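I have a structure here, written as C-alpha cells, and I will follow up with some questions on it.
Just one protein chain is left out here, and the rest sit where they should.
Up next, chain A:
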C-alpha cells in the first residue's frame, strides 16, 4: 500500500519523521517496502488486513500508536433519497456471491477536471487523474479501501421491466474486453455485471469496460460499490491474470458496513465537484454484517507471551485500536470488535492486537528450561544419514534432484492433474530417471571419472493407493564393475550386513541381493540401488558404521586359483563354493580374466585365508583349493 504522507496528514497529525513513521508501521505489522520517495511510503499489507489498504486504515493504526484521534472526512447527511431494493437499477442473480451491492443513479452531472488536492494525492499514490467522477471513485476507494465503479447510464441498454444492471455468473465461453484492452474468455465461476440487453459491462469486483465508462460527454451515471465472497473474486482475478486496485481489495474479506459509508462519502464529493441530482439509491444487502464480540481473559496475554501487563494497560491498548470492552465478569471480558476489522474472530487475535501495539521487542526472551522429551527421530532418517556418510567416504558426490519428470507412460506412475508444464507432469518411479541427467551434466562439464548418489524417494501407484518409498541410487561413469561392486560391498559391510548371508540372483541385467528373501539392493553395470526401507528392518542403527577389527597377529595367506569357465556363467556360485569349503577363507575375489576363445574365459581368483590361531598349513590350503576347483568344475563349468 503506497501511502502519500501529505494525504495522510488530512486525517491525523504526524509527529514523526517519515523514516520513524516507517519503523512504527513496520513494528505494527506493516513492513516498509523500499525507500521513501517524495514522501510516499510503501507498506506491506498482508491478506488479513484489507482495512489498511486505505489511507484511513493507515491513519487508524498510527492513531492507535500515538493515542491521537482520527479526523474522518465530512459526510453530508442531506441525501434524501430512500434506500431500497426496487430492482430498477440492480438485479442480483448470483445471490451466493454478492453480499452487498449499493448503486446510486445520478443525473445531470458535469464532467470536469478534479481539484488539485485530488489530482495530487492520486498521482502521489500512482493513479492517473482522468475526470472528476472517475477520480472520485478512485479517491474514495483509497480513502476507505472500498472499490467503486461508475457507469455512464446512457451507454447502458434499457429494457422494460428489467433492471439496468444484472449480477450473474458468466456463461462458459462468454467474452469480455476490459477498458485496458485485455480480452478474456469467462466461465461459469466468474461473476459478471450485464446490462438490460445482457451485454457484459464489467467483471464483478475486478474491472469494467471502455464502452459504458465515464467520458467527457457523460451526463447521467450509476455509481456503485459492493462486497462479494472474496474467494470467487480472487479466483477469477488469478485465473485471468488481471490485477487491479479493485481485485486486490475484493480478494480479501471487506467489511460490508463500510460500503454504505464509502458511497455516502463519494456522493458528498460528487455533489460538491460535479453537481447533479440523485434519482434513486438501491442497496442489495441481505446478509448484514454482524457485530463480533469475543470472550477475553486478560491472563491469556501472559500465558501466551510471557509478558505481564496490568489489566488497565491491556484495556487501554484495545480501546486505542477501536475495540470496546462491553463487560468484565470474573476476569472474563466481553470485547466488541470494530466493524472494519474482519480479521478478528478469536481470543488469540486479541492477544496479538495487544502485543503488537505494546511492542514485540518488549516481550521478554525466555530460555526453554523444561526437560527435553524423548527423542522420536525415526530410525530411517538416521539410517539415511549414515548411508550418506559411507557413500561420501567412498568418494561419491551427493546430488538432490527434483522428483518431477515428464510422464514415461509406465503403468504405475503418478501423473499430476495440473502440472506446471509437460516436462514436469509426473513423479519419478526411479531415482535413475533424475540422476542420469546429472551424470550427463557432469560429462558436459568435462568430468569423466565420477560416482554420484542420491538419497531420496520414488513415487508410484499401487492399485488405488499412492505410495512414496525411500531409495538410494548410485551412478558411476567410466568405472569398472569391479569398483562399483566393491563400493557396494564396502557399504553393506559398514551397515553391519553379513555378506555371507546374502543370496544373490541375476534377474535380467540386474544382480539382486536378498536377505531372508527380502530384496535389499540391486546392482547394475552403471551403479546400484538400495531399498532403504528394507535395509532399515535388518540393521542395528546404533552399530553403524560397523567396526570390524582383530587384534594381534593374524596368519594371512593369499592363494590364486585359475579356472576356465563359459562366458556367461553365474560367477556368484564360485564365491559361495569357496566360502563353503572353509571358515578360514576371509574373501574371494576376481583378479584377472583371460579370453581363451569365444566361449571360454580363464578366470584367476585370489583366495584370502586368515587364521587367528595361526594353524594354516600348505596341505590344508591345497586340499581346500582342490575341493573347491572340483566343485566348481561340477557346478559351474558344466
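We take it that a residue touches a chain if its C-beta (ideal position, glycine included) is under 8 Å from a C-beta of that chain, and two chains touch if they have at least 3 such contacts; residues count from 1.
FYI, contacts and distances are computed from a predicted model.
Think of the chain that is not pictured: of "Aminoglycoside phosphotransferase domain-containing protein", "Protein translocase subunit SecD", "Oxidoreductase" or "phenylalanine--tRNA ligase", UniProt labels it "phenylalanine--tRNA ligase".
Of the candidate positions A:312, A:365 or A:409, contact with the unshown chain belongs to A:365.
Among A:291, A:393, A:498 or A:555, only A:393 touches the chain left out of the display. Across the entire complex, the residue among A:14, A:292 or A:414 in touch with the chain not shown is A:414. Touching the omitted chain from chain A are residues 26-29, 31-35, 46-49, 229-231, 234-235, 238-239, 251, 303-307, 343, 346-349, 351-352, 355-356, 360-361, 363-368, 370-373, 375-378, 381, 385, 388, 391-404, 414, 416-420, 424, 434-435, 437-438, 441-442, 445, 447, 449-450, 457, 459, 466-468, 560, 562, 591-592, 594, 596-597, 602, 604.
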